[in-house]
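A single protein chain has been removed from this complex, and every other one stays in its place.
For reference, chains read A, B and C in written order, and residue numbers begin at 1 within each chain.
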Amino acid sequence: MTIRRIFSGALFATILVGCATAPSDERISAEAGAMLKASFKARGQAGLDRLDQDDTQRLCSELAGRTPSKEVADRIEKQNLATIKYPVDGKLSGDWKNGERIAQEGRGKQYSDDPKGPVGGNCYACHQLAPQEVAYGTIGPSLYRFGKLRGYAVEIERYAYAKIFNSEAFAACSMMPRFGHNGILSEQQIKDVTALLMDPASPVNQ
Amino acid sequence: MSRKRRDVLKSGGGVTLLALVAAAGWLRPGDAAAQAWNKAAFDTRNIGETMKALGGGDPVQSKDIVFFQTPDIAENGAVVPVGITSNIPKTESIAVLIEKNPNMLAAVFDIPAGTEPSISTRVKMGQSSNIYALVKADGKYFVAAKDVKVTLGGCGG
Amino acid sequence: MADPMKIRASVAGESTEVKVLMSHEMETGQRKDGQGAVIPAWFIQTVTVTHGGNTVLAAQWGPAVSKNPFLSFKFKGGAKGDKVTITWVDNRGDKRTDEATIA
Partner (left out) sequence: MPGWRKRIGGLRWVAALAAAVCVGAGPASAQTSATDEIAKYRAALQDGNPAELWEARGEGLWKELRGPRKVSLEQCDLGLGAGVVTGAYARLPKYFADADRVMDLETRVVWCMVKLQGFSEADAKRNPFGSGNDKKSDIEALVAYITGESRGVKMNVALAHPKEIEMYRVGEKLFYYRGGPHDFGCVTCHNADNQRIRLQDLPNLTKVEGAQKAYTTWPAYRVSQGELRTFQWRLNDCFRQQRFPELEFGSDVSIALTMFLAKNANGAAFDGPAIKR
């Protein structure tokens, strides 16, 4: 049973009894917005500005977990594609060993974290990568043999870099953070994670 | 079984064992002096030192020591359940050692006559490591090992 | 003063099972606080369980025993209504004794 069904049941019952007029969805959204502002306090590096949504976050939140329509998806992907900055030196891959450390590191940007770092990508929280690490999550697809399966072509490397930089450019309302766009990882860190995926010597491709 | 363990500790682990055990203060059940804490043993940093401090020689690997409720993978190293049963006759004590902890010895349980040679507790592990169950029975030392992997948590702690 | 232990003792056949939870930090002495100062070691060192005046288990613990320790074991000779008494002493000399009735 989905939650939506239970709720519509409850709402229906309420209407039957006739004791309340259900507030509109807009009013509930406004209520939620006001509540957010009143319920959080700035702490450490996390200021209250983090509660403000950009266009992508707002559109994806409004979907309430549903897949975006083609129109919304196109809008989100187009906007985000425009944000991607490729390295000026033209090198897309760095050092996979650093990439592995970044993939393991879960800290960064929490109010409890030191603003001076470290900041990681926490890739293993959601993805399988090197087979030696058994504690991987499954929110995202397995990336084991990412390069080996797709080939080590520069287009694939470019896609990997761009996807890490801004995932919303390729899959609207993806659960994956926009590591470059939102300044979570540096250009060098994104290069290193790209190497973890694309270097033939990386444990990911063994 | 006699409550005076010293009388039982004759043959077995070598001539010096009796003296070592007495000096190290290996637990003697039913004896008030047993409640002195064996600092030397808990300060040791490797198995050789621990064995020396506990007064034992090289322990014999034994299939009669069984781990129960001890997972292959611990979701958190702060609490790792360890259960140890000794099926070796005349088991006098059971010790829990963690190979890669800064101090190896975690706990020693003295098993008086009438108490089942089986204990269950929980220990901390700094990293994936072997857990050793060291059993003293009839004055001799026996050991079994179990490899326990400690995993990392999720969202960055 | 430390919080009381939570002790359960129950007899089945000739075997009495004792399960105990103790409230204790079991600080290792290897952790540092927010200012980088070492938090001093603080842990239970000895545990004694008695039944009818006899020691049924004696333990020595190091700081590697988990926080809020749990211990379980069985002994023979207990009967319903008997008392089981448990005492721990920590490295600061703090001590706590609690008893439970065998069910």
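Operating definition for what follows: a residue touches a chain if its C-beta (ideal position, glycine included) is under 8 Å from a C-beta of that chain, and two chains touch if they have at least 3 such contacts.
Just so you know, these numbers come straight off a predicted model, no measurement behind them.
Student: Name every shown chain in contact with the chain that has been left out of the document.
Tutor: Displayed chains contacted by the hidden chain, ordered by label: A, B, C.
Student: Consider the whole complex, including the chain that is not shown, and state which of A:G117, A:P131, A:G151 or A:P200 touches that chain.
Tutor: A:P131
Student: Tell me, which residues in chain C touch the chain that this view leaves out?
Tutor: Here the touching residues of chain C are 3-4, 6, 19-21, 23, 25, 66-68, 70, 72.
Student: Against the chain that's been left off, what residues of chain A make contact? List them.
Tutor: 1-3, 6-7, 10-11, 14, 19-20, 22-23, 28-29, 31-32, 35-36, 38-43, 46-48, 50-53, 56-57, 60-65, 109-112, 124-126, 131-132, 134-139, 168, 175, 177-178, 182-184
Student: Please give every residue of chain B in contact with the chain that is not shown.
Tutor: 16, 47-48, 51-52, 57-59, 61, 69-76, 78-79, 81, 83, 99, 120, 130, 132, 143, 145-147, 149, 151-156
We take it that only the chains that are shown with their structure count from here on.
Student: Starting from the mean Cα coordinates of chain A and chain B, work out the distance between those two points in Å.
Tutor: Centre separation, chain A to chain B: 48 Å.
Student: Using mean CA coordinates as chain centres, what's the gap between chain B and chain C in Å?
Tutor: The computed centroid separation for chain B versus chain C comes out at 17 Å.
Student: Provide the residue numbers of chain B that touch chain C in the complex, in ascending order.
Tutor: Against chain C, chain B makes touches at 27, 29-30, 34-35, 37-38, 41-42, 78-80, 98, 101-103, 105-112, 114-116, 118-125.
Student: Looking at the complex, which residues from chain C come into contact with chain B?
Tutor: On the chain C side, the touching residues are 15, 26, 28, 30, 45-46, 48, 54-67, 69-77, 89, 91.
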